[in-house]
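All protein chains but one are shown in place.
Per-chain residue numbering starts at 1, and chain names A and B are given in the order in which the chains are listed.
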Amino acid sequence: MPRLVSHPDEVKIVTRRFGMGASKIDRYLELDGYASARKALAEGSDWIINEMKASGLRGRGGAGFPTGMKWSFVPKQSAKPKYVLVNGDESEPGTCKDHLIFLHDPHAVIEGTIIAGLAIGAKMGFIYLRGEYRYLIENVERAVAEAYERGFLGRNIFGSETEFQVIVQSGAGAYEVGEESALMESLEGKRGVPRIKPPFPAVVGLYGGPTVINNAETIATVPHVLAMGGAAYAAVGSERNGGTRLFGLSGHIARPGVYELPMGYSLRKMIYEVGGGVRGGRKLKAVVPGGSSTPVLLPEEIDIGMDFDQVGKAGSMLGSGGVVVIDDQTCMVEFALRTIKFYQHESCGWCIPCREGTDWLKKSLTRFHAGFGTEKDIDNIQYLAENMMGRTFCPLGDAAAMPTLGFVKKFRKEFEDHLHGKPCPYAHHPEVELV
Amino acid sequence: MSAEAMTLFSPELAARFDALVERYPVRRSALIPMLLYAQDEVGYLSDAVIDEVARRIGITPLDVRNVATYYSMLRFVPAGRYNIQVCTNISCMLRGGYRIFEQFQERLGIGHKGVTADGVFSLEEVECIGACCWAPAIQVNYDFHDELTEEQVDAILDEYRSRSQKAGSR
Partner (left out) sequence: MADVTFTVDGKKLTAPAGTLLIEACRKAGIEIPAFCYYPGLSLQAACRMCVVRQEKVPKLQTACTTPVAEGQVFITDSPEIAQARKATLQLLLGNHPLDCPVCDAGGECELQDMTFKYGAGESLYAEAKQHREEQQWSPVVYFDRPRCILCYRCVRMCGEGMDVWALGIQNRGVSAVIAPNGGDHLDCEQCGMCIDVCPVGALTSGTYRYKSRPWEMNHVSTVCTHCGDGCKVTLGVRRADDGMEIVRADNRDKSGINGDFLCAKGRFGFDFVHAKDRLTRPLVRNAAGVLEPTTWEKAIRLVAQKFGEAVQAGDGQIGVIGSPRITNEENYLLQKFARTVLRTQHIDHERTADYPTFSRMLAGAEDRAASHREIAAAPAILVLGGNPTEEHPLLAWSLRTNFRLNHARLYLANTQSIRLERQARQALRIPDYDALVRFLAGEDAAMAHVAGAAEFREALLAEESLVVVAGAEYRGASLAALMRWGLCRTGVKFALLSDFANARGAADMGIYPDLLPGYLPLTGDQPLHGEYAGMPASSGLDMTAMVEAATTGVLKALYVVGSDPVSALGVAEGALRRSFVVVEDCFLTATAAQADVVLPAASLYEKTGTVTSCYGDIQMVRKAADVAGVKPDFEIVVRLAGAMGVDVRKLVPFGQSTGVRADMGQSRGAQAGEADRHAVWLTANGLEPRLSPFDPLATLDEVERLVPSYRLDRLNLFAGNETASAPGAGFVPLDSLLGRKDGVVATHPGLFRSGELGRQTETLQKLQAYQEGFHSAAAAD
């Protein structure tokens, strides 16, 4: 059972019910569960969307797109049925927040899904979890069954004339399926290859119908937003970044765990106060601020507020909120290699720059780290990454190229050191296996 | 030859399948979960399993294969009864994931994607399994084991070995 952590700076909104047995519906109801859904049902679509817009809630899946706005893009009239799709594929390395939500508060996800459905006029919602999360899938399925039993889901939700069905779907191991259009493909029983955009899912999505896709944390936040009121939620966070988010501290951090902190919270404080600093009193070498696809920040770059805009300004991304702390004994070439190895493994293979680029980078870095690199390799790695950026079919190519560029640019010296102190002057870990 | 007479699936699995396909707007949506459940029961996706899933969904076996080979949890050769999946991705790597992986290799005498001679264990180095804040983490089949230490490796193996013996003697 994953450990829950706590810190006084936390503002517990989404995590409010964690550790309180709320995955059982009775307990959830005692803790004000489904009140927001009832209210949403009474107030109607326009009200929901206005509250969501006022909340400043931005998507927690990575891109940070304003949720209220996304919902408002769905056409009111549609010949085809509309759908809500909850993205619980959570596969970005460094990220395990949705894991806790599915474990401790599955009803919040269900309730959020109902609200999203009411907002856009959908009659069906899907909650897609990565296949590895089997015990969480079972937990969510059980919660869904409870909600059906109570009449919160089904033909007449909460005794109204409104229908809403929820299906829990299991993935089977594929990071790329987290990309929204690949997610729809997967849900349609196909290979997880993204779709050509436009059309965007809000217009042509699942089974060809207008579809809203949101991250599980985004959806779990929705009932709280409606309970607090959009404006009150917005006030918790920073400018244009409403509310809180779940930050996962991992790596060489003294007190790893998932913490709910207001948007804009200082990264330095997050590491040194909330997380208790670098493990074993070591020095900080680098931080990956938002999951493995976000470029690293150096120790001198951590005096920033953790919200989409400020991290973006610092040259990285807030991403999925997975903060990976790296100490001074880590080999950054190896870290780069392990990062790219992941993207090589997960590239769907559809487009040339991503398929070939990730493979090439992985092979070059493997050889380089094993002590067979040359000066020219460093430039080649940078050239490759630069030429993948912005050229791929979906953002996975960027997700591989961006951190790579960060590593080469910010740690070029470590790369050069590998040429002299062969094979690896920083080696503290067994070698990543050579292919 | 009716579908019933030919089935490889247990009655429970077949019933689950029948219920599943009806729920979606499109039958085919049941494909991926179904492959996983079939694999859980049969052990791997044999040609016969693929043919049966294809027939039940109403698509070609080629189409099933196209999809199945995309997903990394699905396999086409049997794994051990307990498939040990060690995450070595960044958060786990920073907290000793590779050492844990090495230890399993040593104890079991097999490498990545290997299966022990008795078929009890198989080993896999896997990508991030969503337990980064509780690293290093592994999964044995679907069970998570978090914040592992090297000492726990033997205990875990012992536990599953004895489970296997119990299951075997049943």
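We adopt the following convention: contacts are C-beta pairs under 8 Å (C-beta built on N, C-alpha and C of every residue); 3 or more make two chains touch, one makes a residue touch a chain.
From a predicted model like this one, the values you see are computed outputs, not experimental measurements.
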## Note on the structure
The one of A:Leu284, A:Cys351, A:Ile378 or A:Met402 in touch with the missing chain is A:Cys351
### Query
Which residue, A:His7, A:Lys123 or A:Lys363, contacts the hidden chain when the whole complex is considered?
A:Lys363
### Task
Based on the whole complex, identify which of B:Leu62, B:Val77, B:Ala117 or B:Ala167 touches the chain you can't see.
B:Leu62
### Message
Please output the residues of chain B touching the missing chain, sorted low to high.
### Response
60-63, 65-66, 69-70
### Query
On chain A, what residues meet the omitted chain?
174, 176, 191-192, 196, 344-353, 355-360, 363-364, 367, 377, 380, 383-384, 387, 390-393
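The rule we apply is simple: only the chains that are shown with their structure count from here on.
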### Task
Please compute the C-alpha centroid of chain A, do the same for chain B, then give the distance between them in whole Å.
24
### Summary
Residue positions on chain B within touch of chain A in the complex are 23-26, 28-33, 35-36, 57, 66-67, 70-74, 88-91, 93-95, 98-99, 102, 112, 125, 127-135, 139, 142-144, 146-147
### Message
Taking the touch rule as given, give the residues of chain A at its contact with chain B in the complex, in rising order.
### Response
1-3, 81, 90-96, 98-99, 124, 130-135, 167, 169-175, 186-192, 207, 248-252, 256-258, 288, 292, 322, 324, 326-327, 330, 335, 338-339, 342, 345-346, 348, 429-430, 432-433
